[in-house]
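A single protein chain has been removed from this complex, and every other one stays in its place.
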Amino acid sequence: MKTEESTIDLPALYHSMLRIRRAEEAIANRYHEQEMRCPVHLCIGEEAISAGVCANLTTPDVVFGNHRSHGHYMAKGGDLNAMMAEIYGKATGCCGGRGGSMHLIDNAAGFSGAVPIVGGTVPLAVGAGWSFKLKQEEHVSVVFFGDGCFEEGVLHESMNFAALKNIPTIFVCENNGMSVYTPLAERQPIRSISGVAKAHGLGVYTGDGNDVVEVAHLAGEAVAKARRGEGPQFLEFKTYRWLGHVGHEFDDDLGYRPNETPKFREDRCPLKRAAEELTQKFGWSQKDFATLEENVKAEVEASFQFSFASPDPKPQTSGDFTYAQ
Amino acid sequence: MKTEESTIDLPALYHSMLRIRRAEEAIANRYHEQEMRCPVHLCIGEEAISAGVCANLTTPDVVFGNHRSHGHYMAKGGDLNAMMAEIYGKATGCCGGRGGSMHLIDNAAGFSGAVPIVGGTVPLAVGAGWSFKLKQEEHVSVVFFGDGCFEEGVLHESMNFAALKNIPTIFVCENNGMSVYTPLAERQPIRSISGVAKAHGLGVYTGDGNDVVEVAHLAGEAVAKARRGEGPQFLEFKTYRWLGHVGHEFDDDLGYRPNETPKFREDRCPLKRAAEELTQKFGWSQKDFATLEENVKAEVEASFQFSFASPDPKPQTSGDFTYAQ
Amino acid sequence: MPSSTIDNASTEKNIREINFGEALQEAQYQAMESDKSIMVIGEGVADPKSIFRTTEGLVEKFGPDRVTEMPLAENGMTGVCIGLATSGFRPILVHQRIDFALLSLDQLINNAAKLHYVFNGQVTVPLVVRMLIGRGWGQGPQHAQSLQSLFAHIPGLKVVMPTTPYDAKGMLLSAIKDNNPVMFIEHRWLYNLKGDVPKEQYLVPLDKASIVKKGSHITVATFSHMTIEAIAAAQVLAEHGVEVEIIDMRSVRPLDMDPVLASVEKTGLLMVLDTGWASCGVSGEIMARTVENAFQYLKKPPMRITLPDHPAPTSKHLADDYYPDAETIVKAIVSLVDDEQKLPTQEMCKRVRRTSLRDIPNPAYVGPF
Partner (left out) sequence: MPSSTIDNASTEKNIREINFGEALQEAQYQAMESDKSIMVIGEGVADPKSIFRTTEGLVEKFGPDRVTEMPLAENGMTGVCIGLATSGFRPILVHQRIDFALLSLDQLINNAAKLHYVFNGQVTVPLVVRMLIGRGWGQGPQHAQSLQSLFAHIPGLKVVMPTTPYDAKGMLLSAIKDNNPVMFIEHRWLYNLKGDVPKEQYLVPLDKASIVKKGSHITVATFSHMTIEAIAAAQVLAEHGVEVEIIDMRSVRPLDMDPVLASVEKTGLLMVLDTGWASCGVSGEIMARTVENAFQYLKKPPMRITLPDHPAPTSKHLADDYYPDAETIVKAIVSLVDDEQKLPTQEMCKRVRRTSLRDIPNPAYVGPF
């Protein structure tokens, strides 16, 4: 994570993406064991957006997520053990088991929360951003959401208010062209999403969400602008969801994305692209990759072991925290 | 009301505006009697928009209003007696007294309803417009709303859907720069309202809402486009509300619109402007105006007499129509 | 897990066993065949999963104009459906979780519930809103609410919660025919429940409770999935001589109190089971109406079994006690009927106790939802 306008640190970005990829692959691999008893919405294929945006944030900047937030949480520095334990419903989970995969939080890391009602966190991020402005702190708030979320009225209400008050909120639209199994064309007219945001008065950036360098670069500009007091910024990144909407499996068999073969996915793999650049421009060797893989694998595996070793929350604490003191 | 692309009929437009003006003035004059026991939001000063838009509609086209809908109702051909009786809470009112000034309807005239929740009728109009498209009828639906309504998420949801399905709905934004006593600048960033509508994929027209000829002309184009299957259109008209937000009085004393003197109003009076043109281009004499005034006055006065002579609804019918058969 | 079949068998020939979800699909399919004004609108109604297969085949048969995917815009699309409904169509709007409908309460409560009234009967709003109650497999606090009581507070709305496949089909057909906005609430755990359902169309009224089991010792008024739990509890209680009268309320608004009052007159004891929270909910409403109208017959204070007064936790460990079930009901009924403490409570509880994990509807279930 960096403070100033970004000079891209590709190795760090790759590491960030790889952690997300391997963690989610491990979740997918173990999901069939029926021990992670909550819906999981995996972001495999979309890691560049989380990694590229969060690379421009400092710890006090806050990030809000949605139903598909493993990547957002991890890229912002959220505690992996606590996330994995949360998915396993353990007392050591980041919500003590109350939330599961769809509700993640790590206040220490500045990951201020994910909830699964689409659009639910968008105005919260604006409120948090406004708080920075009112306190005259130079932090930004960031909210990640999908192309489907762009249809919710609350997003437009939030953009209007953020623009009105010149609030340092970064709206990040992860446009994977899908809401569950419904393609964009059945939900929105042919016009640009970021065009609407621009008309609302936001600064706007669009880019290839599978290119982590591009994401990091555009996000760096947007974050710097917001920090300088130039108001809310909107980033739209085109990307592609590899797996089914929810769960651990590919769903090519459903036939709703007929063109999208394994090759289609591979061509768009943000890790593959970054790895090529690391090889070519940074001279990474096979061994460099292997070492990183080892480290990441160990970290991920440790998070599972942490979860398995963690205590279950007690049923009799189930009603705790209904009200604050 | 006309069927095809409009050749402006200024005498008819003037008549339409004058009816609204005189009816509302009469309401304002009698309001102090405390017999119209419901809030009234008068549109004095804004008549050109109702008159100009509705001049382009046929009876089967449907219009939806809001809290400030006397003008919309009258311009669409709503029964004046039934409106006045409604404001007086009489059994002969257009809602049998259930609605008052803020809930008006005249199905026979194609005025499909006004309700006071801001934004409440906007998606209804889209639904009605969609019904025309599904039934392959060449009618349009129209919804009138204010600049304040533009802030409600439901409006954006409605525009998105109307654009997606190419629905023949005309969105008419009566931009009087005020929501109650709060000016636009405290509610929306500096950017164009119609620019946002355009970005949503709607056809867009902006004009001077105090110039009935301009309104009629632009609305004529928009309605024709929608009828031809070119999808939803958005009309933004700048205008000015003469009286307080609610009630029968000027409220210059409140000081929230410091520049706005009686002269300011008169300069923007849509009737004055139309009258000048009638005199100059149509050769109307004092006597022509006087005759029209007489007719309108008689019609308005008759609506009061109708109301006074009408029976009160019975309290024991108060629960009727909670459910349909 | 209690028995997954309720017998509503009529004697007609063309009856066969299908499940609750299939019954819903069939109702919509047949209604749409008979009436061109019916439309189905929702997120996922035309996608490959077709709302857990309840809208399967509709778009293929009736085309995308009548079976329409919608943007994520619950309030706006509810308003659009109201506009369709006042313009001669009969839309069925579907929400995969009732929690999402919270975004649309403005249109439902301010408009759908009131337009017929305020416009003096000059418009009608024949709208059905299908809403699913999620449960288990870590649905968590925003995807497992059971919000029927919110809707049932509002005059102008009708609110129903069928339990059996027979009622699912018959009540959905009635809801579609009804000229009022009907909130049609489906508990996800009923979807695999099988039962006898006639092939042709038939109507089950939207304002009548159904006596599922006759009994003389205690009256149980129950809703939706809790009826299944009640039946399981009643079976084991019956083996020990306790005859429970089970009344599946079916409708939350209006409440059909007559069979409850008649039953309480006989049994003197009332227990209400609801899938939702207690506070300002329909369980208290039934108790209140019972004391208003049958006070003199009550031998003991009525009881209710509802969710505990907190949000649904996600972890299966925390959620394990969240949902009352047949065992809870057995214990509660024993506490009312067994003054002499002669019943083998432990044994009965054991008989109805789930063996599989409690966060899935049945042992065959494989996540995710």
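As written, the chain order gives the labels A, B and C, with residue 1 at the start of each chain.
One rule holds in what follows: a contact is a pair of C-beta atoms (placed from the backbone, for glycine too) under 8 Å apart; a residue touches a chain by one contact, two chains touch by 3 or more.
Note that the coordinates shown come from a computational prediction; the quantities given were computed from them, not determined experimentally.
Taking every chain of the complex into account, the chain not shown here touches A, B, C.
Of the candidate positions A:31, A:161 or A:205, contact with the hidden chain is made by A:161. Only one residue in the set C:21, C:42, C:181 or C:302 touches the chain that does not appear here, and it is C:302.
Contact with the undisplayed chain is limited, among B:47, B:61, B:106 or B:151, to B:151. In the complete assembly, the contact with the undisplayed chain comes from A:120, out of A:65, A:78, A:120 or A:231. The chain omitted from view is touched by exactly one of A:39, A:96 or A:168, namely A:96. Along chain B, the points of touch with the absent chain fall at residues 31, 34, 36-40, 89-90, 93, 95, 97-103, 115-120, 148-149, 151-154, 179-182, 186-188, 246-247, 254-256, 312-319, 322.
Summarising the interface, chain C meets the missing chain with residues 75, 99, 102-103, 105-106, 109-110, 113-114, 117-118, 140-142, 145, 147, 149-150, 152-156, 252-253, 255, 276-285, 287-289, 291-293, 295, 298, 300-304, 309-311, 314. Not every partner is drawn; the one left out touches chain A at residues 62, 94-96, 98-99, 103, 105, 107, 112-113, 115, 117, 120, 122-132, 134-135, 141, 153-154, 156-158, 160-161, 164, 320-325.
In this section, only the chains that are shown with their structure count from here on.
As a whole-number value, the distance joining the C-alpha centres of chain A and chain B reads 46 Å.
Contacts with at least two other chains are made by residues 151-154, 186-188 of chain A. Residue positions 70-71, 73, 75-76 of chain C are each in touch with at least two other chains.
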